[in-house]
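The complex is shown incomplete by one protein chain, all other protein chains being positioned as in the whole.
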Amino acid sequence: MPTLFKKTSSKTGLSPGTLVHVGERKSESVTITVMTYDWETFVERKVRSVEECLPCKESPTVTWINVDGLHDVSVIETIGKHFGIHPLIQEDILHTGQRPKMEDADSYILVILKMLRYDDNADKAQTEQISIILGDNFVISFQEAEGDVFEPLRGRIRGGKGRIRGMGANYLAYAILDSVVDHYFVVLEKWGERIETLEEALTTNPKPETLQAMHNLKQEIIFLRKSVWPLREVIGGLERVASPLVSDGIAPYLRDLYDHTIQVIDSVETYQDILSGMTDLYLSSVSNRMNEVMKVLTIFASIFIPLTFIAGIYGMNFDFMPELKIWWAYPALWGVMIAVAAGLLLFFKRKKWL
Amino acid sequence: MPTLFKKTSSKTGLSPGTLVHVGERKSESVTITVMTYDWETFVERKVRSVEECLPCKESPTVTWINVDGLHDVSVIETIGKHFGIHPLIQEDILHTGQRPKMEDADSYILVILKMLRYDDNADKAQTEQISIILGDNFVISFQEAEGDVFEPLRGRIRGGKGRIRGMGANYLAYAILDSVVDHYFVVLEKWGERIETLEEALTTNPKPETLQAMHNLKQEIIFLRKSVWPLREVIGGLERVASPLVSDGIAPYLRDLYDHTIQVIDSVETYQDILSGMTDLYLSSVSNRMNEVMKVLTIFASIFIPLTFIAGIYGMNFDFMPELKIWWAYPALWGVMIAVAAGLLLFFKRKKWL
Amino acid sequence: MPTLFKKTSSKTGLSPGTLVHVGERKSESVTITVMTYDWETFVERKVRSVEECLPCKESPTVTWINVDGLHDVSVIETIGKHFGIHPLIQEDILHTGQRPKMEDADSYILVILKMLRYDDNADKAQTEQISIILGDNFVISFQEAEGDVFEPLRGRIRGGKGRIRGMGANYLAYAILDSVVDHYFVVLEKWGERIETLEEALTTNPKPETLQAMHNLKQEIIFLRKSVWPLREVIGGLERVASPLVSDGIAPYLRDLYDHTIQVIDSVETYQDILSGMTDLYLSSVSNRMNEVMKVLTIFASIFIPLTFIAGIYGMNFDFMPELKIWWAYPALWGVMIAVAAGLLLFFKRKKWL
Amino acid sequence: MPTLFKKTSSKTGLSPGTLVHVGERKSESVTITVMTYDWETFVERKVRSVEECLPCKESPTVTWINVDGLHDVSVIETIGKHFGIHPLIQEDILHTGQRPKMEDADSYILVILKMLRYDDNADKAQTEQISIILGDNFVISFQEAEGDVFEPLRGRIRGGKGRIRGMGANYLAYAILDSVVDHYFVVLEKWGERIETLEEALTTNPKPETLQAMHNLKQEIIFLRKSVWPLREVIGGLERVASPLVSDGIAPYLRDLYDHTIQVIDSVETYQDILSGMTDLYLSSVSNRMNEVMKVLTIFASIFIPLTFIAGIYGMNFDFMPELKIWWAYPALWGVMIAVAAGLLLFFKRKKWL
Partner (left out) sequence: MPTLFKKTSSKTGLSPGTLVHVGERKSESVTITVMTYDWETFVERKVRSVEECLPCKESPTVTWINVDGLHDVSVIETIGKHFGIHPLIQEDILHTGQRPKMEDADSYILVILKMLRYDDNADKAQTEQISIILGDNFVISFQEAEGDVFEPLRGRIRGGKGRIRGMGANYLAYAILDSVVDHYFVVLEKWGERIETLEEALTTNPKPETLQAMHNLKQEIIFLRKSVWPLREVIGGLERVASPLVSDGIAPYLRDLYDHTIQVIDSVETYQDILSGMTDLYLSSVSNRMNEVMKVLTIFASIFIPLTFIAGIYGMNFDFMPELKIWWAYPALWGVMIAVAAGLLLFFKRKKWL
């Protein structure tokens, strides 16, 4: 899990602004797709080199350049040069262990956040860094690998559904962020299901595996919380930023997005509280069961050990043991033993151990 | 319990502002009731379609439109169109997993909060989302299902009791909020009773079921706390909002409502602290009882196991065991055994185990 | 303990501002006492009806009207009418489950807080709500029952001791608040004594009752903390309020009062920390004792069970057991058994269990 | 430890500003020492009455009046009268359970704080209240008893070392505060040593006494933290105060003092975290040892109890037990018993209990 920091050290000592891809190489090749649209027109294509998409900078249409794969540093460098992106910001984009952040660089706004996807095979949430550059009439998004949560958004642009084709680049940036945050709810839902399953296991048949599963979920939440917490200030900052890039028209949308973010954080906190309560319950049910085990042992031992002692007495081979000769001694001893056992049972009954 | 998030994912990928009802379908049909009143007049009726209640928009009387049931999206859409409600706000109203919020949209104010009702059968609190639109001379309230906590309020309007018939729409909105918050105290009271019952069970006869019941109450509080916490900022925001819709006259009422909200939050926190203290007490009483069980076992075993060994010695069949021939050996052995037992009892007495 | 919420529900559904006494009926009849004084004059009397004390409103002397008992709503209503007190504030005064608060209503200032008294019989702190209305030249105080912490203050007024007779109504209000907060220290002191007693019990002879007593004190503190916490903002608010009713002259007194309040809160927090540390110590001492019990059991059982087995062997009745015939077999076996026991004792010694 | 509150109640009901010494009578008689100095001159003397040191008020030299012992109220009253100190502030000086505070009274500044000294005999930190009045050209300090941490400071003044003789009264006040805070580090160091000793005891041979010692240190820190926490605002307030008494020249000194205060608070927090981690470790080491004890018991009992049973079988006296007649039955039984024991040992080995 702390793999995040494994690669960071490879960068230690380099000049700030030196472009090195920090992170796992998640995709084979870098893919660039460009979408250009306004209310009437729509063009979508895959481009080989960044230079192909430069004309769009001058066009009045909205352009969305999506870069999948960060390991080819030259691609980011070329984009940086053409779109005037500060080297430190290029560095941030390449460094996939980045904390979510928002930065207003006058001619563009950078938003870095984490895209969560639930990997059903591993039954755990996966995280991927996504960086968004919002310019005057373009949005550039950088992802670590192909495959994302934006297909429905692309469908809406292609089909001209909703208001997206009639809005500017800032609405596109908002729609991208909204898709990302929407997917957080999918992860929350999966976690919610796991919590439900665990809660049920806890009340019916708690096993050490249940505890381990609760522990794993807890650590997963702790680790991903780091990606979600800073979102509050990122989206809040975006709402408050005094930049012409963020027009008044999208203020309600950003506020809505902010509300969703708060809701995500609230839910994560609630999950943590619930899991913590469940751990307490597990621990006390372990204590309870131990108590029961001990009671069984104590009752058996306390009843039969004295009886065995009595039987042992009359198993002794002394020559002079007058009781042994009396014909009613044996049944009488049975009586004594039954009385002792009954007395002890009564004693345990009184103590409410039975 | 995390059913809240189950339905959210069905909305992922849709365009923001797309109207989809997110939540359980709690009522069969959508019911719209309209109350129109001022100091002299009062009309109450059930309407079939939203259009019927449009004339009231122009009238100087106060109108309260109450919509029960959110699953028919077209109803909300029609209301939205006629009363000029932003699509994102319509979406919020339909999304029943909403966090409590307040939004000032100039021509109207939206307040979303949770209505709590204590279900005595399930012995737990139920939550229902209620959205309130406060306009110039109207209030529209949206509920998930029929049945609410507003009957006493309706009675006051019908009977002309109190000052409500002489006040404007904002007082009506306040009165609705006040009814909701007042009902929180009913839930708090029920929780208080459950805590009292548990506390008593804890001091007289703590059982694993007691722990489970404490756990359930804790989780219930954690989950509902999410609905109550944001109320502080919602009501506080309403108090501070610089809108002509909120006149100075109702400021003391809102302050009073705010005080109640703080009191609810305080009580929830107190309950959590008390429950947490009770869990600690339960756990230590489990330890205490275990201790007692162990002491009983130890005392029995430590006394009789050595005695049984002594008896075992003289049960051996060696040909040359001179003690067996001595006539006073048997009574002497009894003496030894009683001495051993007494010595051990003294030892345990000294250790304060008896 | 959550009796506080029991009565609240009886008010649910009533119009805001409806006057209903919420709380236990603590006194039989409502008593009104009036003190009127300035530097030279002093009059004290019990009045039958509120109207009797109206003339003092016009007089330049300071008047203190003290109302004991809240169950007669008409008394509060009459006072409210004559002194121009807002219905919502009258409601607050009657609702004894109120959170401490301060409100500046221009012509008067309301302060509601809790008076703590230590009930030595029940050995727990009792809480009573007290509401103070500070007007231009009068102070009205409302208490739930007769009997209060103000006797020394009354004595100072009667005897003309200190500066009180020469100061205005706001100094009187301060003196009342000061008396209340001073009494908090008495309760803190009693709690301190209980903590000391418990701490001693913990180090000498911890018993389950000690734990229960710690738990009770903890819950008592949690519950009363609710009354004390909001005092910080109440007194702080009073210090900062921009009202002519609070003159500059009493600023140092209010600052002093504020310091005392902070000190109370600090002490309550310290007590909670100390109690929490004591609970941890208790729990670990339980574990320690359990450990000791187990060691005794283990040592006894581990030594005598093997020996009993050896004795059991030679108690068998096989026809062919050559050892039984050997004359030195019996003493030799004793040797073996002593060796086994010694070896085990040495083993436990090495493990530091002895 | 809560002796702090024992005496407070003796003051309840007195008029605010009434001078009563609240606290333990730590010194026999009140001693007043006066130091008067500037760059060239230096006079030090013990005075009998306060009046003797009044001329210094007019002189341009810096005067330090130090009062040891607070039980003689008249001394403080006389000083108060001559130096114009508000009665409430005189009260604060006399009340030794005071929370550290700073107050700017225009003509002088009051600082109250706690002086910590480590009592090596009791092996615990002792606290003493010290109040400092900073006037135009004088500093008055009040201590509970003789004996303080200012000897080195006095030495510097006497010897004219450092810059102190060339600076004003505010530098003297700073130097006094600095001496007090410097001594906090001595206490921290002693605590650090105790923690180190405990940590070592914990890893080598944890005993119940170790736990008790950790508990005592924890309570000591909790209790003294109350004295240290408010220092942050006291010194911070002194730094920010807009008084001509605090000249710009000593700003860097105050900032330095503030840094030290933060460092003290940081260290106290770190100690608490470390102690809390140590308690956890102790508790789990107790669990671990219990586990080991149980394993030993279980192994012994589980092996020998079945064997004893087998031996018991052939100790029975039935007339018809054919096995008893067979000559190889006895050695065969030995074989069986060894096999059973070996099997059980293997079983425990597999479970990693051996």
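A, B, C and D label the chains in the order they appear, each numbered from 1.
Basically, contacts are C-beta pairs under 8 Å (C-beta built on N, C-alpha and C of every residue); 3 or more make two chains touch, one makes a residue touch a chain.
Just so it is clear, the structure is predicted and the values come from calculations on it, not from any experiment.
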> In the full complex, which of D:Leu19, D:Leu88 or D:Met290 touches the chain missing from this view?
Replying inline: D:Met290
>> For the chain left out of this view, which of A:Leu113, A:Leu153 or A:Met294 touches it?
In response: A:Met294
> Per the definition of touch given earlier, which of D:Glu28, D:Glu52 or D:Glu189 contacts the omitted chain?
Replying inline: D:Glu189
> What residue numbers in chain A mark contact with the hidden partner chain?
Replying inline: 1-6, 8-9, 11-18, 86, 88, 91-92, 97-99, 101, 103, 205, 208, 211-212, 215, 218-219, 222-223, 225-226, 279, 282-283, 286-287, 289-290, 292-294, 296-297, 300-301, 304-305, 307-308, 311-312, 314-317, 321, 323-327, 329-330, 333
>> By the contact criterion defined above, which parts of chain D meet the unshown chain? Give residue numbers in ascending order.
In response: 151-153, 155-156, 161-164, 174-175, 178-179, 182-183, 185-186, 188-189, 191-193, 195-196, 199, 203, 252-253, 255-256, 259, 262-263, 266-267, 270, 273-274, 277-278, 280-281, 283-285, 287-288, 290-291, 294-295, 297-298, 301-302, 305-306, 308-309, 312-313, 315-321, 351-353
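Going forward, only the chains that are shown with their structure count from here on.
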>> Counting residue numbers used by both copies over all numbers at the interface, does the chain A-chain B contact come out same (over half shared) or different (under half)?
In response: different
> In whole angstrom, how far does the Cα centroid of chain A sit from the Cα centroid of chain D?
Replying inline: 42
> Once you find the CA centre of chain A and the CA centre of chain B, what distance in Å lies between them?
Replying inline: 26
>> Multi-chain contacts only, two chains or more: what residues does chain D have there?
In response: 315
> Each pair of chains that touch: what are they?
Replying inline: A-B, B-C, C-D
